[in-house]
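Apart from one protein chain that is not included, each protein chain of the complex appears where it belongs.
Think of it as A and B in the order they're written, each chain with its own count starting at 1.
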């Protein structure tokens, strides 16, 4: 039975830019799971809005919805969709809004939570849930109003591998019960167990494609992973003989028996959500103040905010937050001017990244990927001695991932030490070492030995399972 | 003028700085648990409503009761002070406030009226304190969540929702402010505590920190409004409530 149908939809935000959708069509039936893949800016989020029926601007074509049809939507960041403080109240929000009597709510909420596989007390504070649990909570908050269609916006990038496995299992179960699911995702290999239809959103149309059958490459076969270089002659930029990262309230993140990071070295910091990756990066930059004293030396001194000037740069998560200037080029030149560095580097960097056409645009009018790149480029053109990148590939499609990888390689060749965090191994990127956090321990591995048995046991499941079709 | 502006900005910057540094224990977290003080004794919303009414009465009394009725009011406030202190409330701030107010007012009385009317000033400052103590006590016995719940009874549903959402987003906002500040300091913005001693760097704080923060708030409000609407907010005339 067809639940929802889009018939020859054409739509564009601005006539000058051209049509975002060009006679786009889609049929959604019970028990189907559609994966819609597309690069940044191809209109994935707009398509979701169109499916939900909340697109605020007029479009041509027809959206036919079987009546009554209810649709549940889980948007990208679960944190901005959580509206209440406890699990029960959060799930009941939709019930409250449809006037369900209070005495019937508890059963319905408990049922939805069971369906979503979240077994916690109804009065559990949301703050105590992990990201994976929050994602389940968001799904339960949709399931409570028994939707026939569930739409998910880029869940893969948000979740670590365990979270993705759990979600796949859950989706499979929902699909079995007849729910139609649409996943909008720029990672093609994700959720392969439950996907029934795959679409590429390109040129304003949905083009069907088959899953890639290429064999999975093992980590040691990845190009350029073995960067055998003797760096030990150089003075390390980060030195720690023994590191225990622990919050002041005694919550332990991890121990490490010693860390060294040398100039020109690229190290990937791998671990699940909440394992302490961001905290370590912030500790290295001297901006994490709720942790105990650390035996840590960065660029020869103890880390402190404002101590390193242009020699240390940190790219936070969602780096578009740092953009404030009126044009992209001003944004690039901001730090160069402040640190008295040649301002020509700004335009040079933009040209190198293929962004020079954007120089005079407002950074806030750019796409997500472009903003991300501009923020990264504004730090890279400082040519720091140590560059810390917190989840630099989050939300980027393969085109932008390649640009970031090239930039990292180039900086490394110039002698910049780079430490980047990720919850999966990024196969395109050549690194010297992996720092893996698991079971509250940080262990260092040479890149080539990660494929070895010990490392794989330790970092079980951390390698991206879908890289055969990326890049 | 310039020195006044300097002081104004210094205050503002101090606030930002204090916030930025305040990582250790946010004064409440999203869970609604207060990590620092285990002393909240009022658990039910009805009792909390009663406390609020009592507080309002006591505080209004400070302005309106005649001098003859001041003694009973003083005794009530002394009891509140004792109770609050017993539950772990800090009275230092109150004492400091009293001392400073007394000093300023006494000086003004001395200057304008001479020694003979000094006691009037003392009495006025005491009344001001009597208006403040009940509020201080309320903040010790009731959690902000409970007070919010009671206050939202008097609000239309939309605004009650907005108030609850804003309140629960406080820790998130604090984190955003801190991170944006740190990002910009690391990018070389002249907004470190040292740089902010010079007035010429002040506008930078507005543009580098407050402006991106406003952009975040605009985006966040848009996303949250969409999330609430997608879950049927405002679609039913008589929405019900989750039984807490």
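Just so it is clear, a contact is a pair of C-beta atoms (placed from the backbone, for glycine too) under 8 Å apart; a residue touches a chain by one contact, two chains touch by 3 or more.
One rule holds for everything that comes next: contacts and distances are computed from a predicted model.
K.L.:
Among "Xanthine dehydrogenase family protein molybdopterin-binding subunit", "Core component of ECF transporter", "DNA repair exonuclease" or "Response regulator", find the name that the UniProt record gives to the complex chain excluded from display.
P.N.:
"Core component of ECF transporter"
K.L.:
Decide which residue listed in A:63, A:307, A:364 or A:446 touches the omitted chain of the complex.
P.N.:
The single option touching the absent chain is A:364.
K.L.:
If the hidden chain were put back, which residues of subunit A would touch it?
P.N.:
Those residues of subunit A that touch the unshown chain are 326, 362-365.
K.L.:
Go through subunit B and note every residue touching the omitted chain.
P.N.:
Subunit B touches the chain not shown through residues 1, 4-5, 7-9, 11-12, 15-16, 18-19, 22, 27, 52, 55-56, 59, 62-64, 67, 93-94, 96-97, 100, 105, 108-109, 112-113, 117, 120-121, 123-124, 127-128, 131-136, 138-139, 144, 147-148, 151, 155-156, 158-159, 162-163, 165-167, 169-170, 173-174, 203, 206-207, 210-211, 213-215, 217-218, 220-222, 224-225, 228-229, 233-234.
As a working rule, only the chains that are shown with their structure count from here on.
K.L.:
Write out the stretch or stretches of subunit B touching subunit A in their complex.
P.N.:
21, 23-24, 29-33, 145, 161, 164-165, 168, 172, 176, 179-180, 182-190, 192, 207-208, 211-212, 215-216, 220, 223-224, 226-244
K.L.:
Show which residues of subunit A lie in contact with subunit B when the two form their complex.
P.N.:
Against subunit B, the touching part of subunit A is residues 52, 54, 73, 75, 77, 79-81, 83-86, 88-89, 92-103, 105-106, 109, 123, 125-128, 141-142, 145, 248, 285, 287-290, 305-306, 308-310, 312-314, 316, 319, 321-324, 334-335, 338-339, 364, 378-379.
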